[in-house]
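Only a single protein chain was left out; the remaining protein chains are all shown in position.
Let's look at chain A:
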Amino acid sequence: MFNELFPNVKMDDVWVATYETFYMTLIALLGTFILGILLGLLLYLTSRGGLWQNKALNFIVASIVNVFRAIPFIILILLLFPFTDFIVGTIRGPNAALPALIIGSAPFYGRLVEIALREVDKGVVEAAKAMGAKTNTIILKVLLPESMPALVSGITVTGIALIGYTAIAGVIGAGGLGDFAYFYGFQRRSFDVVFVCTVLIVIIVFIFQFIGDSISNKLDKR
């Protein structure tokens, strides 16, 4: 039945591609999470009235974030070829996609982090100051925990965008479902392969959304 409907689909290869998509998305997500939180914290803390208020630094970070958000992802991949080659040692395969994926999505997530931090009650930060808390303590024990639901829903949105980016990265041979759909499906006119890959990507997106929403809801005690 399956073979009749999808004559060109070799499930073994499809699973490898699915695995590669998961691999790229999860590792890139981890990198994006860390880099994005650092960027978001910098944006928040150096802004006016922030704990490290610093106009110059804020301007520099905001500019970097805006520039990288403005570059279309496909061009970012090409621009990063030398960097990727230097870091990863190759410009093909799932690992080669990681630098572009992280650098492409961290500025976006950084903005979401900044917005999440702004939502933290100023009074609570002030209460912590009044207790004699250091800035580190305020970051780790007030700002991040109090914004965690928004940080999680932000990383969910970013993760879904990342799945899309992995598919684009597939075009330059990064592997994964996008790559598979393009080379084995589209270029060989095997549209059943494109279809199966699309369905799998949609399922992965739904899984991400579901997990993200559940975690965010569970964390939110407001």
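In this section, a residue touches a chain if its C-beta (ideal position, glycine included) is under 8 Å from a C-beta of that chain, and two chains touch if they have at least 3 such contacts; residues count from 1.
The rule we apply is simple: contacts and distances are computed from a predicted model.
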{"item": "Name under which UniProt lists the unshown chain, selected from \"D-methionine transport system ATP-binding protein\", \"Sarcosine oxidase subunit delta family protein\", \"Cell wall polymerase\" or \"Acyl-CoA dehydrogenase\"", "value": "\"D-methionine transport system ATP-binding protein\""}
{"item": "Contact partner of the left-out chain, one of A:Leu57, A:Ile71, A:Val88 or A:Met148", "value": "A:Met148"}
{"item": "Touch with the omitted chain, as defined above, among A:Met1, A:Ala56 or A:Ala130", "value": "A:Ala130"}
{"item": "Footprint left on chain A by the chain that the document does not show", "value": "121, 123-124, 126-134, 137, 141-142, 145-146, 148, 219, 221-222"}
